[in-house]
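Note that one protein chain is taken out, while the other chains of the complex remain in position.
In this document, chain identifiers A, B and C correspond to the written order of the chains, with residue numbering beginning at 1 in each.
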Amino acid sequence: MNQVQMARSQNALNLFQQYGMFLILIVVCTIFTLLTPNFLTTSNMINIFRQASVIGIIAVGQSLVILTAGIDLSVGSIVGFSGAISAGVMLNTGNVYLGIAAGLGAGLVIGLFNGILIAKLKLTPFIVTLASMTLISGLTLIYTKGNPIIVKNTVYKFIGQGYVGPIPFPIILLLVVYGIFFFILRKTIHGQYIYSIGGNEKATMLAGVNVDLHKIIVYATSGLLSGLAAIILSARLSAATPVAGTGYELDAIAAVILGGTSLFGGKGGVVGTLVGVLLLGVLTTGMNLVNISPFYQNVAKGIIVLVAVIIDRLINKEKK
Amino acid sequence: MNQVQMARSQNALNLFQQYGMFLILIVVCTIFTLLTPNFLTTSNMINIFRQASVIGIIAVGQSLVILTAGIDLSVGSIVGFSGAISAGVMLNTGNVYLGIAAGLGAGLVIGLFNGILIAKLKLTPFIVTLASMTLISGLTLIYTKGNPIIVKNTVYKFIGQGYVGPIPFPIILLLVVYGIFFFILRKTIHGQYIYSIGGNEKATMLAGVNVDLHKIIVYATSGLLSGLAAIILSARLSAATPVAGTGYELDAIAAVILGGTSLFGGKGGVVGTLVGVLLLGVLTTGMNLVNISPFYQNVAKGIIVLVAVIIDRLINKEKK
Amino acid sequence: MNEQNQGSTLLKLSGINKRFGANQILHSVDFTLEAGQVHALMGANGAGKSTLMKIIAGEYTLDSGRIELEGKEIEIHNPAQAKRHGISVIHQELNLVPEMTIADNVFLGKEAAIGKSNFLLSRVKALTLTKQLLDRFGIGLDPSQKIKHLSLGHQQLVEILKALSDDSKVLVMDEPTATLTSGETERLFAVIRSLRSKGIGIVYISHRLDEIQEICDHVTILKDGKMTAEGPIGEFNNDTIIERMVGRNLGNYYPESTRQFGNPLLELRQVQKQGALQDVSLTLRAGEIVGIFGLLGAGQSDLMRVIFGAERPDSGQIRIEDREVRIGSPAAAKQLGIALVTENRKEEGLVLEMGSDQNMVLASMKQFSRYGVKAADRIQKTASAHVEKLGIKLPSLKDPVKQLSGGNQQKVILGKWLITSPQVILLSEPTRGVDVGARSEIYHILSGLADEGKGIIVASSDVDEVLGMSDRILVMFQGKIVAELEKRQASEDLLMEFASGAAVQTR
Partner (left out) sequence: GNTKDNNTTAGSSTPQGSPQSSPQAGKKLKIGYAINTLNNPFFVAVKEGAEKEAAKQGVDIAIVNANDDLSVQLSGVEDLIQQKIDVLILDPVDSQGTVPAVEAANKAGIKVITTGRQVDGGSIVTHLGYNEIKHGVTAGEFLAKQLNGKGNVVELQGIMGTNVAQDRSKGFNEGVAKSPDVKVIATQSADFDRAKALTVMENILQAQPKIDGVYAANDEMALGALQAIQAANRTGITIVSNDGTMDALQAIKAGDIAGTMGIYPNQYGQKAIQIALDVVKGQSVETTIELPSIFVSKDNVEDAIKESQN
């Protein structure tokens, strides 16, 4: 009885903790709403979500990886590579579906490659994915000869620029991806293993779980989702450029951590990540809307992120 | 006897493991020596070490931080900021020593700031130092208005361009810094605590160690050393540019990990880091010397790093 | 398993050799387990018991030797394979995922799936089954509670439930009762008996000799990695087992106490902590050993942590040598001459990658340094002296402490605090996993410290230990001290009565 009560109040606390960053997001939005009438408009909300779609989707894969106590620094370079491959294959074959498949496939293969090195050879994820980031960005330059590849196909462009009713298609993709992975993490055995590997890899292995397999799947997923993000981005830009995606890994990781997922694994989830992605997106857009000078934007962004994590910590004393 | 023997063979194994990456460095050097006569020359060796001095010194601070299971992403931005502050203060006061002190002081203060947030408020190092990286790069732009500050003072320039006998001064600084921190890690209480905090923070705290204090010192050291690196870089360039240091954090972290320090803390040291720094430096220089096309350089670098870590792992099976 | 298999050979190990580096740990060990047998595996700390068991669990691979299961030779290369052969292990060191719930941990690796799918997770089934298991042990825990919120004793129970729910042929129990109180131990025994009757073979490792006599049918004894004796339990008594384990007889197990108590060293007045401690008052005098006894989760650990500054009380007073103090951190507690031997050695006690020497001086580094520079010689000397004094079996002081056997790790932690020469020593489960020989030595050491005028508090789930060691015993129930007994008043029955809340002492 006492214990059930305790468990319940525990859950309430968890809920509050989980929503700490969400509350901060609301506060930040409120401030921007007060500062400019252009912030809280339907069109701007759509704008923010559409802008969030690329990093948002990458951040889902990154969340899975980080939940297993790993990290994937190659995601940004996959965006450049998969974009170029999909646009290039489409250009050469004239077949948009082949192009899309090639882009997704490229991401998947790189993810598998990372995953196999990390799981089977027990290499440190940081250095493996950093090295593959360097390698892949080189491959992209070689493949594109350093030039952008123009995208003209309307089906392809639809992925980045189309609408379903009033909703931009990238937003639909974003929400579908979050839905799927929310489900996978919460309701499937694979999801359960992602948490247990991150929480205690040895215990999971001793429980007879094929830890390697699940880790490989996780990195492959991260690669695949980066491939999807690459397609959205190149469709949005009507071009695949070789430097696309540079630096996205840090944005994605930042979003994941802001969303409450621990770099040491085992704790967190994709809902928090979406909040993190939106918080970063809202900051950028909000500061652009209230016209903060670019030099001051970084200062403001740094301070706001710090204040956000401090408040989150104070809400959240238990974690101490 | 048996135990002594075992301890000895254990030590031999450790030694071999520790030097795994060193052997790889030797192999890479040998390959470049075979490819070009310009590689294995005194002047090129000096060249490589001098180039390594900036990242090398940053990587010492980063090693300490990573040994405590933390991370410092702000080091690159400190290079930009401290460089600007030291050049700026020197320009305004005409006093080179004041300039140097200001540059070092700026790094120290930022490091303290990071350390206090991380240790006292128990915030995640990744997000704190990422936010301060953003913040500080903004401050640098504001302070410099986006323009480089030219350095003319000869004392200041000596730090980056001077020689003591045949040895460039930055190399002397590099070696002194490594010497000092090798000593600190191996021979002092503070060094001991750095390892034990990284190995098991909770147990260290429960052993009555003031964990917070030692963590703060570690981040402050990282800031201070980044300040020193900033001065060397701006002295080398005869200018402090606001973008100086961009991306150095990843290079430094890569060097630390290549050098065998675990991102999960408690294992590794600065000797390995120096090997990691040199390996990355040799790759860049070697590829420049044999004039590999820039498009292929990243591919080559990525592959070599991967091969290096794989070989290191195979040498090092025990760790598995 | 049917009863007809009872008595047939289930698992046969022959000529097992295993070495780590240059250190030969197991020397041609033979071991035979029959169906429906509870087989004690005995040996001093570091004898190789866990290593042998980890080989059949697939955690280590053997260098040479043969494993037969039901007459067929098998190979075991990883834990998954061991599970498939029907071998389950309750690990000596807990292997739980702290962020996950009890149910999730119990069903880790054998998750129930929804319907015919093999990927949709059914939490309901895990929750129900876990609840049933918990009830069987009379534990009122909510199966959806996270492991990280459980006391060590409860975590150990979860580790047990995990293996029990495996449905295996061979069940290895590596010191399952090290932090269990007699109540839980009895329930575990009931379960063991029922498994035995189903023809399951159980390997039982424990340093509590009484348990061996009570539950085991057969015994195999290891000394320094070699088998020294084997046979039906009837052929052995405690003395002969000890003789075969350590090669000598133990004298007086618990030291005699004829101490005079001095002034109060430590005093708690109405200390309160929400959800853990209620109105706790106690006094510890110089030269006194106070035992604290309580069932799992009664709050003994919280009490220790509060005194040591690892947790802050909500209200109440702590006094040291009659002065009120505020203990804000373990560092502050150490300054006041307080030491705490924590109960969870992997989490709280050791820096696993560091050597035994470094671990032993961790709490007293300042003492072994000058101007912040370590005095390596003195560190080595002191560490060696304590290795000697505590009988720690290790290949080298420098080897990572994670390579030591569980009991030896425990001794390292004890050494760490003895080196600080504290005035007040708090110990949580001080002999968890320590073999009989060393245990007796530890008792004598503690007694000696009390003779020197130190104050000692021992919180333990082992009734014998509490009864044998203490000058005075406090019993806790649901965060309260419900009884205070002098040594001569106390008995196992009385302690159990108070600890279970069946009686409250009027003070």
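Basically, contacts are C-beta pairs under 8 Å (C-beta built on N, C-alpha and C of every residue); 3 or more make two chains touch, one makes a residue touch a chain.
Since the model is a prediction, treat every value here as computed from it, not as a measurement.
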| item | value |
| --- | --- |
| Contacting the left-out chain in the complete assembly, out of A:A244, A:I257, A:L274 or A:V305 | A:A244 |
| Options A:G94, A:G179 or A:P294, residue touching the unrepresented chain | A:P294 |
| Hidden partner interface residues of subunit B, rising order | 36, 38, 41, 43-44, 47, 50-51, 141, 145-148, 150, 161, 233, 236-239, 241-244, 246, 284-285, 288-291, 293-295, 297 |
| Contacts of subunit A with the absent chain, listed as residue ranges | 36, 38, 41, 43-44, 47, 50-51, 54, 140-141, 144, 146-148, 150, 160-161, 233, 236-239, 241-244, 246-247, 284-285, 288-289, 291, 293-295, 297 |
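Quick note on the criterion: only the chains that are shown with their structure count from here on.
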| item | value |
| --- | --- |
| Furthest chain, CA centroid comparison against subunit B | C |
| Pair of chains with maximal C-beta contact number | A-B |
| Residues on subunit A engaged by subunit B in the complex (per definition of touch) | 73, 117, 121-124, 126-128, 130-139, 141-142, 145-146, 250, 253-254, 257-258, 262-264, 294-303, 305-306, 309-310, 313, 319-320 |
| Residues on subunit C engaged by subunit B in the complex (per definition of touch) | 21-23, 308, 310, 329-331, 333-335, 340, 342, 347-354, 358, 362-363, 365-366, 369, 372-374, 376, 395-396, 398-399, 416, 420 |
| In the complex with subunit C, residue positions of subunit A that touch it | 1, 3-4, 6-7, 10, 187-192, 195-196, 199-200, 202-210, 266-267 |
